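Heads up, one of the protein chains got dropped from this complex, but the rest are sitting where they should.
Here is subunit A:
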Amino acid sequence: MTDAHTTGTHGTGPFIAAIDQGTTSSRCIVFDKDGRIVSVDQKEHEQIFPKPGWVEHDATEIWENVQEVVAGAIVKAGITSADVKAIGITNQRETTLLWDKNTGEPVHNALVWQDTRTDALCKELGRNVGQDRFRRETGLPLASYFAGPKVRWLLDNVEGLRERAERGDILFGTMDSWVIWNLTGGTDGGVHVTDVTNASRTLLMNLHRMEWDEKILSSIGIPAEVLPEIRSSAEVYGNAKGGILDGVPVASALGDQQAALFGQTCFAEGEAKSTYGTGTFMLMNTGGTPVNSYNGLLTTVGYQIGDKPPVYALEGSIAVTGSLVQWMRDQMGLIKSAAEIETLASSVEDNGGAYFVPAFSGLFAPYWRPDARGVITGLTRYVTKAHIARAVLEATAWQTREISDAMTKDSGVELTALKVDGGMTSNNLLMQTLADFLDAPVVRPMVAETTCLGAAYAAGLAVGFWPDTDALRANWRRAAEWTPRMDADTRAREYKSWLKAVERTMGWVEDEES
């Protein structure tokens, strides 16, 4: 299914086209010079589940969809390739593909970031050190999300692939590389590149030198021949060859969360954004130095503009936020639509003493306790479903506070304000609660599509469409701001209760089960 819409008034161009190759769909959005959306086109692709825990995408389908949505958005905008100054790319991170450079055919479906088939391999690669074996070089723990171990799995499991790879016939890439290689001609001279943000999610790149780490490559068992060239996030990688945008420069690539950081114009150290969807991803700009995390966060590249030095970020994710509201709707039946959680929660003044820790598959950052399971605690006869609804929203806010605290501990930088985006920002009570718990203003920008906007911004910078990041900041518009209203004593008391509730989740799963 393809859907598209155009908004009414916009400038007359020129424009930037941003491609968002996401986990469930591919989209193309055309932006004007003010950063306003001119047109959108989107198409979903199939989620392939060959076994429990395995998730794959058909990369050929994805490339076809990308071409279709780009054409769709350009046609809907009523413009031609001459009006488009650059193409920017943002993508689902870590999803891994190997393809034959002579035929352009994928050798296997792409292994999606959620795919856990490399769990055992990651344990094995940790050897006696454990999951932090490569953390100093890469900023990441050895976990199944990241691309490196997925490449190794493919080399081990697709017959004859290692030999073909060593002969130099096989190319590896995350989805940014796949899209750029195809856009720039594929087998007919396509450029094989990736950007620093995507490379920083492979477990293969040295964060300090921005180069593939030869020691890690040999430890994991990946031949250097398959690797793309690491480039900055904003530079012209090549020109589109063929298709509706023939000749237009392909000028940016950023992983989706980094693109949102860029789209939210978090260009100064200490600025942070949080994207509230099914789960939540919070990134904080830490400036020119990669900050090691001792509190369970990831160290990653935020972005790099051309030949300027790279900017680093700390990242914390919350597994269950929007999905907890969905759970209340679908599994508990306490609400009929996601938006109703606010209606129910607003019918009471507070949580009535109830706390809900949704550790459905363990506790993630900053605890990393797979033995934890969800609890609702503090229950008395007084508690109603409305109090539980309130506890549901508070759970998202407290988890954000915990990530924010961890970021402050690691970086020494206090959060001054939090920029938010994603579907849950329409929940006014949640946003107010967030400001109350963080004791910092929470700000929503006027363009909700910050991911695509970030890719467009980076591409526009690369071709001089926008002169500098100050011009991008000038485009940023505040749509709403929530300021803290909770007194310090209440906040401290409530936080203490939340932390007590978190303690109650731990140790539920016995060793054998986890």
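Keep this in mind: a residue touches a chain if its C-beta (ideal position, glycine included) is under 8 Å from a C-beta of that chain, and two chains touch if they have at least 3 such contacts; residues count from 1.
Operating definition for what follows: contacts and distances are computed from a predicted model.
*Asks:* Given the choices "Ring-1,2-phenylacetyl-CoA epoxidase subunit PaaC", "Sarcosine oxidase subunit alpha", "Phenylacetate-CoA oxygenase subunit PaaA" or "Glycerol operon regulatory protein", state the protein name listed in UniProt for the chain not shown.
*Replies:* The UniProt record for the chain left out of view names it "Glycerol operon regulatory protein".
*Asks:* Can you tell me which of A:239, A:317, A:427 or A:450 touches the chain that was removed from the display?
*Replies:* A:427
*Asks:* Among A:379, A:479 or A:499, which residue is in contact with the omitted chain in the full complex?
*Replies:* The single option touching the absent chain is A:479.
*Asks:* Using the document's definition of touch, tell me which of A:82, A:446 or A:499 contacts the absent chain.
*Replies:* Spelled out, the listed residue whose C-beta touches the missing chain is A:446.
*Asks:* From the listed residues A:51, A:336 or A:381, report the one that touches the chain absent from this view.
*Replies:* Of the candidates A:51, A:336 or A:381, A:336 is in touch with the missing chain.
*Asks:* Go through subunit A and note every residue touching the omitted chain.
*Replies:* Subunit A touches the chain not shown through residues 7-9, 34, 36-37, 336-343, 423, 425-428, 446-448, 477-482.
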